[in-house]
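The next block holds one structure in the form of structure tokens; read it before the comments.
Yeah, one chain of the complex is gone here, protein chain that is, but the others are all in their spots.
Let's turn to chain A:
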Amino acid sequence: MYAFDIERPTTVAEAVAALKDEDAQALSGGQTLIPTLKQRLASPSKLVSLSGIAETKGVSADGGTVTVGGGTTHAAVAAGASAYPALAALAGGIGDPAVRNRGTIGGSVANNDPAACYPAAVLGSGATVVTNAREIAADDYFQGMFTTALDEGEIITAVKFPVPEKAAYIKFEQPASRFALVGVFVAKYADGVRVAVTGASEEGVFRWTEAEAALSGNFSAGALDGLSVSADGMISDLHGTGAYRAHLVAVLTKRAVAAAG
């Protein structure tokens, strides 16, 4: 790790101001950023800690929408998002207790790791990413692995999830790290079904539109019979081949539909 300065603003406005420095970077739970700094894959001269900003913490439910503050930890979502059980369950299955007590939704969604869980929930729910500057629809937000629509210095202050009729997230864990080898989030809304897949594609989280079409007419695992995704463009690494991941996408989507009930 290289040396850096740290600032601890207490409001979003102060944080945004502090991030105006060219070399500054936001620090939330540090569960991704700190290891990155340790491996010297990033070398910001200044870290702006978001963990002292009260206004970005907490979960609230209102009129069919669950809003999660950008600085809310996975553990707090697991405990507090009872209005959206699939989301609470997803948060409760991230990493281990230490990761869940530090890591935040803002950090996860900003980072957009191709094996992370939250991007599947955000995309699968058609959620809205709220920043200090604007609101971004999930479909516009994710732009390939580790890439998002966020501008330099833009802070995620909240994510707004429309609560579906039914939903479930199924994760096939890479046993050592417990990241998703493949994870599928399925959500059924009055106007259709959304299926978001994480862990599998070299493009990061994506919507499996054929499955969405099939499920929108008939929300049952059987509706997916015969559907599959191509292994082209799937991640092949030490934990699994692209073909295996493609196979898992189909299996896990069925499981998610079954689990959603």
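The rule we apply is simple: a contact is a pair of C-beta atoms (placed from the backbone, for glycine too) under 8 Å apart; a residue touches a chain by one contact, two chains touch by 3 or more; residues count from 1.
Assume contacts and distances are computed from a predicted model.
Among the names given as "Rod shape-determining protein MreD", "Aldehyde oxidoreductase molybdenum-binding subunit PaoC", "Stage V sporulation protein AB" or "Cysteine desulfuration protein SufE", UniProt records the absent chain under the name "Aldehyde oxidoreductase molybdenum-binding subunit PaoC". Contact with the omitted chain, checked across A:16, A:87, A:180 or A:248, is made by A:248. Residues of chain A in contact with the chain left out of this view: 172, 175-177, 238-241, 244, 247-248, 251.
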